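Mind having a look at this structure? Questions to follow.
Every protein chain but one is kept in place in this view of the complex.
We call the chains A and B, going by the order they appear; numbering starts again at 1 in every chain.
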Amino acid sequence: MTEDRGAQRLVELLADHEDDFVTQWVATVGESLSGRLSNAELERELRDLYAALRSGLASGALASREDGFAEIRSLLVELSRNRARQGFTPTETAISVFALKQVLEPSLTGSAKDIRAYLQLSRLLDELGLLTAEAYARTREEIISSQADQLLELSTPVVKLWDGVVAVPLVGTLDSARTQVVMERLLQALIDYNSTQAIIDITGVPAVDTQVAQHLLKTVVAARMMGADCVISGIRPQIAQTIVALGIEFGDIPTKGTLADALRHALDTIERDKRLAENRGSLL
Amino acid sequence: MTDRVPVLQIGDVLLVSIQVDLEDRTVLDLQDDLSKRIVDTGARGVVIDISALEIVDSFVGRMLATVAAISRVLGAETVVVGMRPAVAITLVELGLTLGGVRTALNLEAGLAALRRAVHTERPDRA
């Protein structure tokens, strides 16, 4: 007996009972999803899967990675992605595949041929079920990382405060990934708004350790190399104490108590620079 | 076949705009050319525009610092303008901070920085 005959038997079985099988399949899966997906939609999905499974088996393929099953693989990936986005669990997703075993079981005779066919189908459905689990997990990861990105965007707004002055109010814990985003945003804003003054306000930062201070210093140095000055504002008394206790040197970077003080400082600097750079006839 | 970076003169300012990825030798040539031109022209300011540069490594960074120091000795002020954000972040990570180099966001701000430097540091000279 070659495997081809087993596939042949499966093709026959699936063809003979198509309507029965699909109806039962939809019922079994529908029950497990407890009505959170419309029956019409579920039936459409499963009918497509059924057709793709039949045509794959008809092509003589038996392993899920074979070309004959390309269509069902892509249908399942799509289905798993949708389930993941709609908030279904991995079990609720995989059951769409596994339920077909249950549906098929009663229509099998005890013949050796049928048993072999059933085992082959069972192996194939196991593989396809795992595929849904993988696609599901991948989609969740994408969702999580895009949410993390969105959170990062939300938590680091760089705003133009005045002509020539940009500010970034930092809220929450600063880790290196976030500081990197802040740094890039702030430096780009210097160019976009043609600003020579940048204010980093840390009123909303709960704690400053050596590493955070290091990140802030790097940002300030980078801004300086581009031709802009930074002021750090919003240093609360406790934070001032930790800074001193840790022996962190802010060097010659101006620090101010409040954002308002920092803005005044920035505007004064711009005013002074303008006066000193007054054109006295020639280029210099 | 040494391509040299052109040094332009506008009034008492020398302007260098680095447009391409430079070989090390060309970088050294530029350093020599600039020193010579400062002496020849009696320029009081040098603007080096690096806005087209996608990277500044330690070799170019050191050239910028050296030109700034040499020009100061020769009585001129140097300002480096247009450093890109990615370049600035990379230089900090690399460990170069261009300590003694005056910088500005763009050419206009660079000329203003030169005027400030010239007026404040040597207000009496012509």
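Keep this in mind: a residue touches a chain if its C-beta (ideal position, glycine included) is under 8 Å from a C-beta of that chain, and two chains touch if they have at least 3 such contacts.
FYI, contacts and distances are computed from a predicted model.
Undergrad: Looking only at the UniProt record of the hidden chain, which name from "ABC transporter ATP-binding protein", "Anti-sigma regulatory factor", "von Willebrand domain containing protein" or "NADH-quinone oxidoreductase subunit L" is the right one?
TA: Hidden chain, UniProt protein name: "Anti-sigma regulatory factor".
Undergrad: By the contact criterion defined above, which parts of chain B meet the unshown chain? Give residue numbers in ascending order.
TA: Interface residues of chain B facing the absent chain: 21-25, 54-59, 62, 84-87, 89-90, 93-96.
Note that only the chains that are shown with their structure count from here on.
Undergrad: Quick one: report the Å distance separating chain A from chain B, using the average Cα coordinate of each chain.
TA: 43
Undergrad: Which of the residues in chain B come into contact with chain A in the complex?
TA: These residues of chain B touch chain A: 10-13, 44-45, 81, 83-86, 88-89, 91-93, 97-98, 101, 103-106, 109-116, 118-120.
Undergrad: List the residues on chain A that touch chain B in their complex, please.
TA: Listed in rising order, the residues of chain A that touch chain B are 183-184, 187-188, 190-191, 194-196, 218, 221-228, 273-274, 276-280, 282-284.
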